[in-house]
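First up is the structure itself, then whatever we jot down about it.
Note that this complex is displayed minus one protein chain, with the remaining chains in position.
In this document, chain identifiers A, B and C correspond to the written order of the chains, with residue numbering beginning at 1 in each.
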Amino acid sequence: MPPKLFQSEILAIEPELGDASRVTISVPAGMANEVRPGQFVHILPRGEGTLDPLLRRPFSVMRPRPENQSVDILVRPFGRGSGWIARQKIGASLDVLGLLGNGFSINPSARNLLMVAGGVGAAPLVMLSEEAVEKGLNVTFLMGGATAAALLSPSQLPESVEYVVATDDGSQGHHGFVTDLAPNYVPWADQVFTCGPEMMFRSLRRALEPHRLHRKPPIQVSMERSMACGIGACLGCVVETKKGMSASCVDGPVYDLDLIDW
Amino acid sequence: MPPKLFQSEILAIEPELGDASRVTISVPAGMANEVRPGQFVHILPRGEGTLDPLLRRPFSVMRPRPENQSVDILVRPFGRGSGWIARQKIGASLDVLGLLGNGFSINPSARNLLMVAGGVGAAPLVMLSEEAVEKGLNVTFLMGGATAAALLSPSQLPESVEYVVATDDGSQGHHGFVTDLAPNYVPWADQVFTCGPEMMFRSLRRALEPHRLHRKPPIQVSMERSMACGIGACLGCVVETKKGMSASCVDGPVYDLDLIDW
Amino acid sequence: MTLPDISVDLAPNNPRELRLANPVIPASGCFGYGQEYAHLIDVQRLGAFVSKGITPKPRSGNPMPRIVETPAGMLNAIGLQNPGLRDFIKKYPPIWNDWTVPVIVNISAETVEDFVEMAATLDEVPGIAGLEVNVSCPNVNAGGFCFGWDADMTAEVTRAVRAVTTLPVIVKLSPGAIDIVEIAQAAEEAGADAVSLINTLVGMTIDTRRRKPILANQTGGLSGPAVKPVAVRMVYQVAQGVSIPIVGLGGITSLNDALEFFMAGASAIQVGTAMFVQPTIAMDLIDQLPVWLQQQGCESLADIIGSANPRFRAKLAVESAESAAV
Partner (left out) sequence: MTLPDISVDLAPNNPRELRLANPVIPASGCFGYGQEYAHLIDVQRLGAFVSKGITPKPRSGNPMPRIVETPAGMLNAIGLQNPGLRDFIKKYPPIWNDWTVPVIVNISAETVEDFVEMAATLDEVPGIAGLEVNVSCPNVNAGGFCFGWDADMTAEVTRAVRAVTTLPVIVKLSPGAIDIVEIAQAAEEAGADAVSLINTLVGMTIDTRRRKPILANQTGGLSGPAVKPVAVRMVYQVAQGVSIPIVGLGGITSLNDALEFFMAGASAIQVGTAMFVQPTIAMDLIDQLPVWLQQQGCESLADIIGSANPRFRAKLAVESAESAAV
């Protein structure tokens, strides 16, 4: 399904993961069936009669809800745009462009999947985990946050997922970074998927480096770049890859970590 | 009471006068007792996290409600700023600067007062009428609007007020302009008070010209100018008077019609 | 009842013409090469579109971050990322040649010779309806001083491009000039078929946590609604000073914005940043403009061009009297 511009209605808002909210928004018929984990929607973060903030903001789909033609997104009120979205109420209307971007892809031969999530970066990995479990794959989900309150509730993940957490303040799980935990799982994992702040990717790469032979397991990463158009026209969101500049809104946001030119 | 900057709460919203709303907003202690008819509040027409629209918008006080420390204003959703205010809900918070401006003044010897209102210009004249009736004065209130729906409900005026209306489409009262009605009342009126679009003032002056001897009765007019500061600093809101440029936010908005240099 | 005529020729003095079915044009850098939006809108219905600025050699553009939002605007420092003239010609004009929408190619260069090379090479390439010469780039032979800030340099580029192509040539002016009318006149005299304005203003925002400019390039080009008053003013002034068509742009997000430019004296408008925000905006304008004109009792778009600019209309009247007398 090519990207569409549509008016969406906020169907539900639930607190989740620190000060973030899980927001259920309606989508056009059929869209919830087609979304792939890693794709995102581009939301206009303002109401009628104002031109500021000007640009849309991208949010990864956390969970499709084909049963009522909607998707969940996880919104952290970080700045002006996400703050506005987070302040909206049930029933409010949002101007949305989506679905955009490519998604994570699970290799046909992969059995054991390792997820490494930082903060709201958990969103697309929730969807990926649900899909993997449905396919009968084994999933370990590593989640990091500043405090226990900033972690994803285990209820958001399928029961069969092994959920391991780390907090900066030690209030739950491992006292330290989520990337400290990852090396243990390298021998087990057939693929690694990660989403979160760019600093986390760098330290993940560093942490896993000595444990990976022949760049195995492969690591897929969802990159976060400021975006204007979301459809490949502005070249504002590029990622430097070993094959050159890549517009992360269409060619990404998911990339093979080893392809990124850091 | 010098002007104050305060957070106000919307206590009530009622449809009134076409697409306009009567909005009850809370004010600081004592303010509702001090407001004089013709004074206005200067409202920031935007929420958190946006800088557009940038400037405050002035609204005349329609009715003070000292009993619950609030005032009524009449908001017509005309453009971006007033539209935003009109879309707010009960319980919303407004950033308000007020009270600003001078007010209408009733001469001690005046017994018969003529009000000439166009559209939301009725707001300050409602307050003035209530005050006049309380003082035992006689009030005739001429009101003009495009259609019957655009007229002030008579319930907004004290019972003893004579309420006469005109509509552009003839759907109620006189078929034509409110200014057509005014000349009949000149012999009776000791003072005339008017508020509405500037075109109305000009035609009122023209209509009354042949009936007024020695500029009697005197006419007070509330001028509407785009305003930035509201406190005399920017000189954006001046009115050309026979005594020179006058900042209508502090020296007005109420002027003697004959002093204005048209 | 037929709707008012909104077609426009942006190169009335050029035998090759630049006839557009309507005056709505996505701006350079804001519409990629046209394919990007093809899933969202009917690209063929556009008056035209301007492709992303190309340069003689491929450019990978500036490091990241390249964009940042500002109050009612944005800064960009894309750095003219593009495949370079040769690959560009192979890849895009063949596609456009099968399209009905006229495509205007935006060319950027740091020397007059580079402008000439591109203009000459593109002259006979099928699928290209016109050139937009971006004189807002720094002139490396003038110590980084921008071509478009100087009337003589603008004239030199225009003349050189004019000499090597019969394609309609639109010179795109920079708002950094002190007297934009002088620059527009220089372009007109040197043979430009039309001028477009404005390109971006130069701005910066600082990340106060990291204590450095947000853009890796430090400065970027300011666009969007924030700059609209500057753009309208410049179009209004230029309209009084030149007789070639003007393409107005800068911050257009609505029909009312577009009307401001037409009434200031623009014959066509471009939509840049707003394409990112509301991809349907160009289509909306194409649909709304004739309806609005009809409501106003206008027979054609020409009725409102410069209608808020009496000195422009007076000049127009004199010019048409003169041409009638000939």
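Basically, contacts are C-beta pairs under 8 Å (C-beta built on N, C-alpha and C of every residue); 3 or more make two chains touch, one makes a residue touch a chain.
Model, not experiment: these values are computed from the prediction.
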Identify the visible chains that the left-out chain touches across the whole complex.
A, B, C
Check each of C:Glu36, C:Glu132 or C:Glu260 against the chain that is not shown and name the one that touches it.
C:Glu260
In the complete assembly, which of B:Asp169, B:Glu209 or B:Glu240 touches the absent chain?
B:Glu240
Out of C:Pro4, C:Pro168 or C:Pro213, the sole contact with the unshown chain comes from C:Pro213
Hidden partner sits against subunit C at residues 70-73, 75, 149, 176-178, 201-208, 211-213, 218-220, 222, 224-230, 232-233, 236, 251, 256, 259-260, 263-264, 304, 307-308
May I ask you to list the residues on subunit A that touch the chain which is not drawn?
51-52
For subunit B, residues touching the missing partner are 2-5, 44, 51-56, 97, 225-240, 244-245, 250
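Everything below uses one rule, namely that only the chains that are shown with their structure count from here on.
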Which chains are in contact with both subunit A and subunit B?
C
Have a look and report which chain pair racks up the highest count of C-beta pairs in contact.
A-C
How many angstrom lie between the centres of subunit B and subunit C, each centre taken as the mean Cα position?
46
Could you tell me the distance, in whole angstrom, between the mean C-alpha positions of subunit A and subunit C?
38
Residue ranges of subunit A touching at least 2 other chains are 51-53
Per-residue overlap in subunit C, given as positions that touch at least 2 other chains:
71-72, 225
